[in-house]
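Removed from the display is one protein chain of the complex; every other protein chain stays in position.
Labels run A, B and C following the written order; every chain starts at residue 1.
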Amino acid sequence: MKAVIVGASGYTGGELLRLLLRHPSVEVVQVTSDSMAGKPVGRAHPNLRRATDLVFVPHAARQAADVTFLATPHGESMDAVPGLLASGGIVVDLSADYRLRDPAAYPRYYGREHPHPDLLASAVYGLPELHRDALRTADLIAVPGCIATAATLALHPLARSGLLTDAPVVVDAKSGSSASGREVAVAGSHAERSGVMRAYALTGHRHTAEIEQETGLRIALSCHAVDPVRGVLATCHAPTTRRIETKELWQAYRAAYGPEPFVRIVHESEGLFREPEPKWLAGTNYCEVGFAPDDRLPRVVALGALDNLVKGAAGNAVQSLNVRLGLPEATALDFLGLHPL
Amino acid sequence: MKAVIVGASGYTGGELLRLLLRHPSVEVVQVTSDSMAGKPVGRAHPNLRRATDLVFVPHAARQAADVTFLATPHGESMDAVPGLLASGGIVVDLSADYRLRDPAAYPRYYGREHPHPDLLASAVYGLPELHRDALRTADLIAVPGCIATAATLALHPLARSGLLTDAPVVVDAKSGSSASGREVAVAGSHAERSGVMRAYALTGHRHTAEIEQETGLRIALSCHAVDPVRGVLATCHAPTTRRIETKELWQAYRAAYGPEPFVRIVHESEGLFREPEPKWLAGTNYCEVGFAPDDRLPRVVALGALDNLVKGAAGNAVQSLNVRLGLPEATALDFLGLHPL
Amino acid sequence: MKAVIVGASGYTGGELLRLLLRHPSVEVVQVTSDSMAGKPVGRAHPNLRRATDLVFVPHAARQAADVTFLATPHGESMDAVPGLLASGGIVVDLSADYRLRDPAAYPRYYGREHPHPDLLASAVYGLPELHRDALRTADLIAVPGCIATAATLALHPLARSGLLTDAPVVVDAKSGSSASGREVAVAGSHAERSGVMRAYALTGHRHTAEIEQETGLRIALSCHAVDPVRGVLATCHAPTTRRIETKELWQAYRAAYGPEPFVRIVHESEGLFREPEPKWLAGTNYCEVGFAPDDRLPRVVALGALDNLVKGAAGNAVQSLNVRLGLPEATALDFLGLHPL
Partner (left out) sequence: MKAVIVGASGYTGGELLRLLLRHPSVEVVQVTSDSMAGKPVGRAHPNLRRATDLVFVPHAARQAADVTFLATPHGESMDAVPGLLASGGIVVDLSADYRLRDPAAYPRYYGREHPHPDLLASAVYGLPELHRDALRTADLIAVPGCIATAATLALHPLARSGLLTDAPVVVDAKSGSSASGREVAVAGSHAERSGVMRAYALTGHRHTAEIEQETGLRIALSCHAVDPVRGVLATCHAPTTRRIETKELWQAYRAAYGPEPFVRIVHESEGLFREPEPKWLAGTNYCEVGFAPDDRLPRVVALGALDNLVKGAAGNAVQSLNVRLGLPEATALDFLGLHPL
């Protein structure tokens, strides 16, 4: 199967390429980038030096392929997708452009009307844990946002448990610097960004809409930039109708994720590694989820941790494609992660 | 005025000494440490090399002084304070042992009955912004915890505003590694601690009791270890009775903190530095507070940022002592902080 | 082929296990650790949770195996190796105990006489780039130290080029925090270790002996601890007999490493990624080498970069075993590394 990656000089595009270079059923035949056109892949991604002979081509030189990955900025996929679908291939869109089913959400969260609202219903939200069946036949896969993935997987077992009240769930998210993409900005310079605990979207973050869509809960999302390069931790403070026992939570999470290949339930009573933590998930497609009941106030704290560029983007895209192709889901995704890192 | 610092080889004790070496009205005459007894101060605190000739003495060699700072682990001050008070000096306790007025809180949060519950009423909580008048005559000053200080100062204007519902306020706290003190533990080794977003007390954190005492609110506190060495950010998610306007929040915060020398209200609509952030507060006694109203859900996000070892411990102790002594509050606390750092 | 890892709860042991869990020809049947005996592997290595059912057993319970990896502290292998060899399996020793061929070097650099000097000649230094042929039949493989590997691979092409004078080569090494192993020490706590540029062995570092042995050069090695968790960079300042041209250096390095699967020559004249850098090598078995001729003074600066736990330890061990077993050298070592990280 031949693949093209559009926008391959960015961080998400680079991760797609890294994963697909080890994928036995996919051959990347073209990588596009206007800013890096004519240069070898290693010029943008030093980890891929010698691993491939691919050279970036301009977007305009893109060819048709069996599967096209769109790793372009938000807004650029909106218009590109219809043509790609018409040409018959599978489209895996890593931008936000087809994630939301409600057309009214685009003006609210992305500042523009969606030009192809009719297509929204045909897009499948690329979260295999929630939409595996639909993915098997999807031609347009909308890969979730990184914070949305962490929060949705953390909350999904609670959302369907009947344990929550209808008060909003506070999601306090922390994310690493690669989540801002490769655009250069003074706020992202090392001197300004190193060691911050920077609140950057205390209200109105775009991923709010995704999490609400996927969990059916009302979400109050606040986001922070913290120090590592990779990783998202979503700390979800969920009001419950009563005090909840740990045992009930184990049941809910096991019921939701028992056989999932890439969800790890982490809730240890001893040792150093008791809660989900992005640090040792870098490079992997795992999402760790966990929970802590409060014995004083009726609430549960749920946690979701992942690598924003893998399970939060490129890895999830490959997992979704594996589902679509009927391949083992872990194909090209078997990296176990590094400890310590 | 002669001062003794008990437990001066720890991080808080070292910061007390750093500040007091520049205090025109206080002379540190003795620094105690059992583990470092006989060694010069610079052996524990390399920044103080050549700044003082003091040598650590064992705790048992402690002399009476006009003011005694207790920078010892929780639990050790409980029994030491009555004797110190009886000898006539001022006691500034940086542990948690006299912070809570309700004796019942000690078994719940600290695992033991308080041996001198009668003294709790005479202790003054060392937060000048809330207890300035009482501090002027206090002989026992209980310096607040670092997370408690950040959250209390963030929430205080809201707590007295009448804008909040009676639902619990979620406080999602992030803190740097020096907040764990100088005890050596594998969880705190660089390889394990670097770049984490580690949830470590999702429920039941001890500072919950302080914040509830000082704000009168019900608090659901969850804590995380993040990367820098210094700093606390308390993100406080407060449910409100209705949508709140930014203007109302400015009024509430200005009314609470207008003339405060060490509270900076930060809420910028443009530029790089829009919200409170511990990064540029390292070494300073400032607490930055901020707020963000949600235009969709009835809630306000309030922020408090500080250096856990200064405004969160030693600096606040000095500020409280300055109040007690009738000195300008900023004495020995005029460091402006470093940018970038 | 059945393998045992002795000392598997340390960082090097954990990396061996991570790599071997993906090795098609090796089955890890036992992992030993006295401190973690009885506990599942994931308790020590959270990245391996769910990846294996192995439980640590005490060292004393070790069984014979086709290959035994010794990931124990320096000094412990000295006495263990003869018995292991006698039992007929391959021994891969990751400690320093059998790296040096000259028995006199042990008292000087390791403070004790070697108890089995006769065995030193039979050990093969586990650096395939220099000893591939000997490794094919080696029963005792002594895996090099991390700094030694980086410096030796950086200098090897120069050492045999005839371009150097006989003045000592200054090797200024920088290494990440995992290089100190998993022992807990206050010098390694995050608060003390974060962001350092700490000189820790300005003279007399043990790896000096290895680099001298392998390059035939006189080496003046000075070491520094710097911030990341993983990585070694060896900056080698080599006096030359005359001004050297870049072209000559390219020739020397290509001649030495042309077909090497895990040595990448990096010397770019433009772009962001011009020199060897450990940052994007984390988790990989690559060693990047580079060089810069000085146009003013007769010297060349040579660089070697690697992940101290992979090419500097566990990965190199697996590569050496692959050579020994006649397998493709990259077996279980195909991870490409992460960018950014």
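The rule is short, and it goes like this: a residue touches a chain if its C-beta (ideal position, glycine included) is under 8 Å from a C-beta of that chain, and two chains touch if they have at least 3 such contacts.
Fair warning: this is a prediction, and the values are worked out from it, not measured in the lab.
Of the chains on view, those touched by the hidden chain across the whole complex are A, B, C. Set against the missing chain, the residues B:Val67, B:Leu163 or B:Val229 yield one that touches it, B:Val229. Across A:Ala60, A:Ala86 or A:Val184, the single residue that touches the chain missing here is A:Val184. The residue from C:Ala61, C:Ala104 or C:Leu202 that touches the chain not shown here is C:Leu202. Of the residues in subunit B, those that touch the hidden partner chain are 11, 14, 18, 21-22, 39, 42-43, 45-51, 177-178, 229-230, 264, 266, 271-273, 277, 280-284, 334-341.
Touch with the hidden chain on the side of subunit C covers residues 167-168, 170, 172, 174, 186-187, 191-192, 194-200, 202-204, 218, 220, 222, 224, 226-228, 231, 233, 235, 237, 239, 272, 275-279, 290, 292-297, 299, 301, 303, 305, 340-341. One chain is missing from the display, and on subunit A it is touched by residues 11, 177-178, 180, 182, 184-186, 188-191, 193-195, 227-229.
The definition used in the following text is that only the chains that are shown with their structure count from here on.
Centroid analysis (C-alpha atoms only) places C farthest from subunit B. Distance from per-chain Cα centroids to the pooled protein Cα centroid is smallest for A. Rounded to whole angstrom, the centroid-to-centroid distance between subunit B and subunit C, based on C-alpha atoms, equals 45 Å.
With touch defined as above, residues shared between interfaces to two or more other chains in subunit B number as follows: 186, 191, 194-195, 227-229.
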